[in-house]
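Apart from one protein chain that is not included, each protein chain of the complex appears where it belongs.
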Amino acid sequence: MKYFFGLVSIILCYELWGAPAVLAQTAAAGPLLINISSSKTLSGTAGDYVTVLAGITNSSAGPVSNITTYLSLADESTKLPVDLEDWSAEKGLFIGNIDARQTLPLNWKIHFVTPGDYALIVVAEAAGQELPQTSAITHFHVNSKRNLNPGQVLPVALGMPIVILFAMTLLTYRRNSKLV
Amino acid sequence: MYKLIWLKELKGELYTWKSTAWLLAASLLFSFTSYLLLTNKELTLLDQTELLWLLGKVIVGVGLLVVTIDASSIISSEFEQETAESLFLTPLALKDFLLGKLLAPLTLWILIYLISVPYIIVASAGSRLALPFMGHVFLLGTLCVLGFILMTFAIALLYRSSKNTLTTAFVILLAAAVPALFAATLKSGSVLTTVSKINPLDNVFSALDNVLVDYQISLGQNWQFYPPLIIFGLVMLGLLSAAARRFRQQGIIRNE
Partner (left out) sequence: MMISVKNVSKAYEANVAVDCLNFEVPTGEFFGFLGPNGAGKTTTIRMLTGMIAPDSGEIAIDGWSHSDKSKIARLLGVMPESRGFYNWMTGEEYLSFFAKLYDIPEKYAKVSQLLSLVGLTERKHNRVATYSRGMKQRLGLARALINDPQVLFLDEPTLGLDPQGQEDIQHLLKRLNAAGVTIFFSSHLLNEVASLCTRIAIINRGRLVAQGTIGELQIQAKLPASSLKDIFLALTNPANV
């Protein structure tokens, strides 16, 4: 049964994740429990740097070794996974071992690049585990950058050279009209 | 009498499109920079303060570049075009000549600054940094430009050749600009730290950083950046005085 839930999680990582409540339950099926704790504070504006805080807990009675965790992000409007190249310098974190019942913190610094709605998931794979473990899906929204008003720049960017060119032409015309 | 020289230079530069072409080039450069900064997908992700800082550096940089080119030829051309002799045969004193000549590139800088004001306002929209930005760019830029004009004039009096003056002034300008563009973290060594403290361009860029990125907007919060610029100007004034003394000793017309 746990393999079935793991498979569902993986499929949902790369498809549209529409039922976080269900997924939150599925994430608890393996020995590792992953919890994204910064879900309430993730939203921001394009250009912001935010930290994704998470925790990974070994819920089993024995240690789990060679654990690697990954961030996975999907754009909810295009329904495509996002290339994290521009978003984060550290897509994967190697944890190593987690003792029984131990919880370790995880954090990723990510840069909001493009405005939109996103779904974030943390995936963990460990030695001896055939299926990865996943966190629940965290939804967040990246706002457009609003502190600049690009609409005002065009009249200035085009207008100033035109004004100067006009002044130059006028000056030359007036000068030439005085000359015989 | 310096006013006559100043007006002659201004008219000459305007009527021959010499300066107006520079003003047009400066405005095109500001347009290009500000448009990219505000609309380019990656550049818009910069903090607005970082963006303003970049724009401030471009304004001062373009101003310095244009003024240095202008100042390189404004004195030497009188010798190259053989107009110096008839000019100095009049009661015109050398100090009036130099002051009138100095005001011309300084006016060019003021015009470049005025052209930059609409760009500053647009880029600063919503940040409340427009006025401090304008004020500090004007003060810092004027002090820095003044120092470089005095330096270029001193070189021009020594060489009496536009080409040599331009080359030398450019090398010095580049030598000042390159370390100023290094990131602060790269200036950790004692040599680079010292260079950074005395380099006029470094002080201008650091002051703009302080104003625009760190919101230290008052003059009092930036006082430490102004003395190096004033000292630079005074040193260049001394250099110009020495060059003028040598120029007088050699005679207005130097036998080649």
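Chains here go by letter, A and B, matching the order in which they are written, and residues are numbered from 1 within each.
Just so it is clear, a contact is a pair of C-beta atoms (placed from the backbone, for glycine too) under 8 Å apart; a residue touches a chain by one contact, two chains touch by 3 or more.
Fair warning: this is a prediction, and the values are worked out from it, not measured in the lab.
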{"item": "Contact set of the excluded chain (shown chains only)", "value": "A, B"}
{"item": "Option from B:Leu4, B:Ala175 or B:Ile231 whose C-beta touches the chain left out", "value": "B:Leu4"}
{"item": "Missing-partner contacts on subunit A, residue numbers", "value": "178-180"}
{"item": "For subunit B, the residues touching the chain missing from this view", "value": "1, 4, 8, 11-12, 15-16, 78, 81-93, 249, 251-253, 255"}
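Here is the rule we go by: only the chains that are shown with their structure count from here on.
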{"item": "Complex contacts: residues of subunit B adjacent to subunit A", "value": "14-15, 17, 20, 23-24, 27-28, 30-32, 34-35, 38-39, 41, 44-48, 51, 115, 118-119, 122-123, 125-127"}
{"item": "Residue ranges of subunit A in contact with subunit B within the complex", "value": "46-47, 111, 113-114, 145, 147-150, 152-154, 156-161, 164-165, 167-168, 171-172, 175"}
